[in-house]
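This is the structure I want to talk about, given as structure tokens.
Of the protein chains in this complex, one is absent; all others appear in place.
Let's look at subunit A:
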Amino acid sequence: MASLIAILDVKGKSLIQRSYRDDVPPSHIERFMPLVLDMEEENVQVTPCFSDEGINYMHIRHNNLYLLALSKRNSNAAEIITFLHRLSSVLTEYFKELEEESIRDNFVIVYELLDEMMDFGYPQTTESKILQEYITQESHKLETQVRPPMAVTNAVSWRSEGIRYRKNEVFLDVVESVNLLVNASGNVIRSEILGAVKMKCYLSGMPELRLGLNDKVMFESTGRAARGKSIEMEDVKFHQCVRLSRFENDRTISFIPPDGEFELMSYRLSTPVKPLVWVEASVESHRGSRVEYMVKVRGQFKRRSTANNVEIYVPVPDDADSPKFRTSVGSVVYAPEKSAFVWKIKQLGGGRDYLMRAHFGLPSVRNEEVDKRAPISVKFEIPYFTLSGINVRYLRIVEKSGYQALPWVRYICVSGDDYVLRTITDAKSSSMIAPL
């Protein structure tokens, strides 16, 4: 429950606000930023929820904005914080970018959305596709007055009736992102696979879909011997269209999909993974004059696969200057705003390895601060490949008109947000790196 929702700029000034209950006066919005600054001053952690004089402040950050909810009761913090995130994604879908300007320019719509998405402090409809059916940028004139879409209140609140496509198609993208952490001695100390099944659904009517995966638990429960490999998903999350009780009963994934693009499910595996793209760097630092890097990358996957758009971020001291790079493959740029240089390789073949060298000048005045020990982070994508071995066995589509529809499936493995290696070693003896 929230009494008031406001969107604030980076200085804490309210850009737009909507009060849902009278128990919290809007003047408390202005108190938010001073409170945050006070906490920072006193070295107290600014947490997403805090309370002051009986008012609870719950907020999230989006770019340079604060989305803030106030309440006086013991509200459901998880619900409100989740709602604020949902609000930011709905507004982003409406305006492409959610920023100060887009809110100012579209205040009428924002008010309408705030009115529709929350009532008396309780979240209502937050599906942006449905909202877009009756809250649009063009104002409605008397001739074509909109009505609430059936979907708003239907059991199937995510799909409208009467959708028609000339060609019925479904595209399935199985995207697995790998997060891992390699320590200085080269061992993987944490790894996880976050998988997602994304759908693009262009189907007419109200189709019933059933998705079959090589799910180990299902094979076991049905007593069927798995043909080929089966995988054990540790945790599965479904879009609200999936019937959870059926999944609980017999692991069947059955649903009526929303129209267009959406994420059907996500899953997680924490089976140990070996680093697909291995990077190590050796650094030779001469304080007060220069620092040199030698970076080695290796594609540790099958030869017939290729990693595309590989980007390797190697951290350098904040005050490094005059970069010089040498590499046999790809390109290197200095990204001072990230205190790193980026080695970009368009295509990295499996089993191949490459070297690059970098040289930076350092100011002769010593930086008093301690060196940051950021890890190397890597981005890449390997198409037609999944680490877990997940497999879409079938996708049945049944609609009462009996049309035939074609499912297309693609697999891709990408680096997650947190694919990092702490494999930067100090080259103590200068012999390691030949001068540039």
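Quick note on the criterion: a residue touches a chain if its C-beta (ideal position, glycine included) is under 8 Å from a C-beta of that chain, and two chains touch if they have at least 3 such contacts; residues count from 1.
Everything below uses one rule, namely that contacts and distances are computed from a predicted model.
**Student:** Leaving aside the chains on screen, match the unshown one to its UniProt name from "Trafficking protein particle complex subunit", "AP complex subunit beta", "Signal peptidase complex subunit 3" or "Vacuolar ATP synthase subunit D".
**Tutor:** The missing chain's protein name, per its UniProt entry, is "AP complex subunit beta".
**Student:** Given that one chain is not shown, which residue among A:Lys198, A:Lys216 or A:Arg243 touches it?
**Tutor:** Within the whole complex, the residue contacting the unshown chain is A:Arg243.
**Student:** Which of these, A:Tyr134, A:Tyr165, A:Phe219 or A:Tyr403, touches the one chain of the complex that we don't see?
**Tutor:** Among A:Tyr134, A:Tyr165, A:Phe219 or A:Tyr403, only A:Tyr134 touches the chain that is not shown.
**Student:** Check each of A:Val10, A:Leu37, A:Val108 or A:Leu355 against the chain that is not shown and name the one that touches it.
**Tutor:** In the complete complex, the chain left out is touched by residue A:Val108.
**Student:** Touch as defined at the start, partner being the missing chain; which of A:Pro123, A:Pro257, A:Pro275 or A:Gly330 qualifies?
**Tutor:** Missing-chain contact among the listed residues: A:Pro123.
**Student:** Name, in rising order, the residues on subunit A that touch the hidden chain in the full complex.
**Tutor:** 1, 14-16, 19, 21-22, 43-51, 53-54, 56, 58-61, 71-79, 81-85, 107-108, 111-112, 115, 119-120, 122-126, 134, 139-142, 145-148, 152-155, 157, 181, 183, 189-190, 192, 194, 234-240, 243-245, 247-248, 263, 266, 268, 270, 369-370, 372-375, 377, 417-418, 420, 422
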